[in-house]
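What follows is a structure written as structure tokens; I'll ask about it next.
Left out: one protein chain. Kept in place: all the others.
Moving on, here comes chain A:
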Amino acid sequence: MIFPFSATPAERRLLTEGRLSGPMPWVIAIMMFLTVLAAASGLALANAARNVTGGIANRITVQIVEANPDLREEQTRAAMAALAAMDGVSHVARVPDEEIDRLIEPFLGTAAEEEGIPVPTMIDADLSEALHAQLGEVEADIAAVAPAARVDDHAQFLAPLAGLIRSLSWLALGLVLLIGSALAASVILAARAALNTHRSTIEVLHLMGATDIQIARLFQRRIALDALFGGAVGFLSAVIVLLLLGQRIGAVGSELLGSASLPWTAWLVLFVLPLAGAVLATLVARFTVIGVLRKML
């Protein structure tokens, strides 16, 4: 039984097989390089959006802004106790003073401590999604025991960022689709050119009783090989670029950049791209050739 996409050795001898002919494999290589980069950034951004929203979206920070240090301490403890007592609060932690000092140091310098400028205390709390939905009541409960409390909702200031990241990943997906169509278009052109080059041979084969499928197999095989070669070259170049880029990002050490890393499932998707490209090229070649042949008697 012959796999319908592959020509038999006998059929292969009906046409010359100038492999890696012309610019075709290189065009495919460039397109695959761009596709893999676009897809990688899309996947990394999607992953980042998930990390950003999933990790801290339901987190709130309670600040106790009170000039009197004793009162501040008292209200802080009261607010923490109130939070801990609520249903759906999974984690309550006071942000250590050193960390707060570190956070405000760029703005006020170390002078803040020395000169006794009052620095608010902060409490981080992770809420369940249900509780996060009723943030107003949570705020009221805290305010009842700690009037100086101010509740900051992380989701609120993360929402625009997460939205931006999400639209960027959609943009990347759009790029992948655009490049895919450009790839298909160039395969159509290449298949037509190959058909024209071999037109007289095809006519003779036709008059000998060769079927459209037989002739299409000869072309799609060649184009599939070109596409596999080009796809492999483009994929490997893109992977090298991605690995180098990953090293650079690691060196920066930023948490936000770091969250844009590629999980192994994303690598799997990237690896499938050159194979999908080869299958796409093969199918496009097949349908183009059969379409042209159908116009002959």
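The rule we apply is simple: contacts are C-beta pairs under 8 Å (C-beta built on N, C-alpha and C of every residue); 3 or more make two chains touch, one makes a residue touch a chain; residues count from 1.
Methods note: contacts and distances are computed from a predicted model.
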Record-based protein name (UniProt) of the chain missing from this complex, from "Cell division ATP-binding protein FtsE", "ABC-2 type transport system permease protein", "Ferredoxin-like protein" or "Oxidoreductase": "Cell division ATP-binding protein FtsE"
Omitted-chain contact residue, chosen from A:Ala67, A:Val204 or A:Val272: A:Val204
Touching residue (missing chain; options A:Gln214, A:Ser237 or A:Ser261): A:Gln214
Missing-chain contacts mapped onto chain A: 8-11, 13-14, 16, 200-201, 203-211, 214, 294, 297
